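All protein chains of the complex are present and in place, except for one that has been dropped.
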Amino acid sequence: MAALSTALNIARSSLATVSGQTAVASRNIANVNNTDYTRKSAAIISLSGGSTAISGYNRAADKLLLDKLLTATANSAASDSILSGLQRLSETVGDPSASSSPAGMLGKFQTSLQTYEQNPSDQTLAQNAVRVAGDLVRSLNAATNTIQSVRQQADSNMSESVDRINTLLQQFKVANDAVVRGDGSSAELSENLDSRDRIIKLLSEELGIRSVTGANNDIALYTDSGVTLFEKVPRTVSMPATPSMVPGVSGNAVYIDGVDVTSPTSSMATRSGNLFGLAKLRDDITVVYQSQIDEMARGLIEAFAESDQSAVPTLADATGIFGYSGSPAVPATGTAIAGLAGGIRLSASVDPAQGGDMTRLRDGGINGVVYNYNPTGATGFSNRLTTLIDGLDTDRPFDTTTQLRGLSSLKSFGTASTGWLEAARQQATSASDLQTTMKSRSVDALQRLNGVNIDDEMTVMLQLERSYQASARIISTVDKMLESLLNAAG
Amino acid sequence: MSISTLSLYFAPRNSIHESQRQLVNAQTELSTGRHADVSLHLGARTADAISLRDVKDQSTSVIEMAGLASTELEITQNSLTALTNLAHQFSATLIGARNSVNGQEVVKAAAKTAMESLGAILNVTHDGKYIFAGINTDTAPLANYSAVPLSSAKSAVDASFLAEFGMSQNSPAVGTITASQMDIFLNGNFSTLFTPAAWSSTFSTAADQNRTARLDRGYNVEVSTNANEAAFRDFTMALTMVFDSGTGALNQAAFEKVVDKAVTMSSTASVDMGLVQSKLGSSQKVISDFVLQLQDQNAILTKEITALEGVDPYEVSTRINLLTTQLEASYSITARINKLNLMNYL
Partner (left out) sequence: MSLYGIMRTSTSGMAAQASRLATVADNIANVNTNGYKRASTEFSSLLIETFPSAPDYTSGSVLTQVRHAVSEQGSFQNTTSTTDLAVRGEGFFVVADPSGAPFLTRAGSFVKNEAGELVNAGGFKLLGYPLTNGQPSVVVNGFTGLLPVNFSGIALTAAPSMVGQFTANLPSNAPVTAAAVLPSTNSPTVQYSGKSSLVGYDNLGNEVILDVYFAKTAANTWEASVYNKADATNGSFPYSSAALSTTPLAFDGTTGTLTPTSAQSFSVPVSNGATLVIDISKTSQLATDYTVLGAKIGGNPPSGVDLVEIAKDGTFYATFENGTRIAVYKIPLATVTSPDNMTPLTGNVFSATKSSGDIEVGFADTASFGSVLSSTLEQSTVDLATELTTMIDSQRGYSANSKVFQTGAELMDVLINLKR
């Protein structure tokens, strides 16, 4: 065997291998802060004749851990978006001590009525009661605005999420094609695998993802409900945004590959991810909460409606100090009217700011003299006020779509609504905490496996340096030997 | 398996974030004595917290207004006591003057003074309200009988007298009215002037309806009486007949009839006043009992609200100590990890 040449050849291949490994180590070190980076190592093979070569690059990847991370990411994104929506909704409630919630305002209103009732001739107290009634109306209006803006935000976020999914799927196609084309040994391939995994991670924030790996490392993506997202080519994901969300108008569903994935009634609805959280917020939580607020408004209108005071009443009941677009007809009891809370207003004939007479709060007669409870105009008249105050505590039917008790007093309905919202927020917070922990654990587990340890890499570099020196020494030695041979021949 | 450098650095960082967040919350809790985010802590029980606060607010407002009602009732009671005294005094004067020489002059003068006192007492106001006016709180319940121009009460009495006897009370001929004629007049046409309906149209502008206060749902108490009560009508009748049924020029027999009737009416009135007083007294009792009950209830409610929303300051300060220790440990670990790098030893 041609020993000296072989020795040179082996040393040369060793130098090439070492520099390849150095490149890998320095790439690892360069990406020490990149969470999407997977640690690479060069796979070394020895060829016949003793020389070595880099046969490929190994990625420290684990599909199981990655799948776990995807699930955790999707769940965490879902609970986060639900929580952030609920946080905004809970602005309508505030701290219990501030009584800024519609329920708290209702209590304040009752107190102001109570004070007025005790001293019905006192104009200051009447004014105060009417002012608090105005605050109550405004708090209902504001709650409706907040709810609808949360819905609107959720809707446009969904639309943005859909755009992002489409963009990511396009990027995924590029990365996947590159992986499928690759020959399984080049350094770029492992980078392509990294970037493909990164895209999958980003996608899983938007919705639950399942990946199925096929021949040539080709990946097909499905939603957690089994709808095809990507198989050779990206599937269409579409959702037209609703320009203006008003109560009672439901938002558009997201369609993936022609399948509705956000309506709860769909057999293939996604169950995690940002998109799921937003859809739940937009189509479930806000709708129910709006119906509760609407029912509070309806109950208020109903409780303050006035009836014909003639000896033989002939006229229908009419709305009192609280009116709405359908006034003076009193809305049907026990049936929610979408958006009523947004349209409830203080009757102009009571509101001094609109030229009204605030004693109508005490006497009635907003809809004409036949509705006047105090025809003599006695200033100490308080029976009507007593009835009104009691009316807030009287059980009345409410729509069961509110998910609250169908028969309760307006005040307990109001506090129950607040309780419902805060219970949802509490639950969402603990769910979010849990999912965030799960996610950070998954990230941690994956990082332990994938991540780069600088100390490790530095040690490897030291080894490589030594190896390089040794190979170089072999080359110079062989060179000296050949030189002496040439001198002999000369 | 080696741990990645990134997760090595991240591990304490994550715990530092969490600790800092908790520390801020704990500090808020320590300064307010309540949970940092009460609603979040309570969840569904936020409904309870709001209800409790509402009940407490309502009770506080009831307690406040009960104080006002009690004051009014107190004034009413004092007025009634004064009136009862007045009635007794008047009866005594009547009885004393019945057979005295210038008895007619004496009683007429006494009646005039008593009428003025009655007017002053029944027209008493508190806080801008006529407290004997029932729900018609904005008008004085009793007009001045001797006012100029003629009060409706005076003209009704004048008309009735003229119709009965064919002369005015000032006529010198009133001495001709016999005792039996006077008796018929006093128990007949004169007394019809003091039936509730006639009274309300002539003497009183008060409402029959008393003011009420709502203590709780469906639990109302009357907190006023009104000038239309029989006690006031009867007493006014006694005063009026003494003052303005020809007294001064009546013959003795007729005068005695007037005095006897007036004494009877006066004593009926003082009995009735006692009834009104006791009725209002029971209202007072109801209110004060209820206030006591509410105060007890409020104390319990305050405790319940604190139990729901409050935090244990000892627990919180212990927690703050723990968190601070943990944070310090995290900082020192981070510093050590940063030092722990192979680069430093190469």
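For reference, chains read A and B in written order, and residue numbers begin at 1 within each chain.
Convention: a contact is a pair of C-beta atoms (placed from the backbone, for glycine too) under 8 Å apart; a residue touches a chain by one contact, two chains touch by 3 or more.
Given the structure is predicted, the values throughout are model-derived calculations rather than measurements.
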Omitted chain - touching chains that are shown
A
Among A:166, A:228 or A:477, the residue in touch with the chain that has been omitted:
A:228
Looking at A:16, A:61 or A:288, which residue reaches the missing chain?
A:16
May I ask which residue of A:177, A:433 or A:455 touches the chain that does not appear here?
A:177
Using the document's contact rule, name the residues of chain A that touch the chain not shown here.
1-6, 9-10, 12-13, 16, 47-51, 53, 176-177, 179-181, 183, 210, 212, 214-216, 218, 220, 222, 224-228, 231-233, 235-236, 238, 255, 257-259, 267-268, 481-482, 485-486, 488-489
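Going forward, only the chains that are shown with their structure count from here on.
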Can you check the complex and tell me which residues of chain A touch chain B?
32-33, 35, 39, 90, 93-97, 99, 101, 103-104, 106-108, 110-111, 114-115, 117-122, 376, 378-383, 385-386, 389-390, 393, 411-412, 414-416, 418-423, 425-427, 429, 440, 443-444, 447-456, 458-459, 462
Across the complex, what residues on chain B touch chain A?
1-8, 10-11, 14, 34, 38-51, 53-54, 57-58, 61-62, 64-65, 68-69, 127-129, 133-138, 207, 209, 211-214, 217-218, 220, 224, 309, 341-343, 346
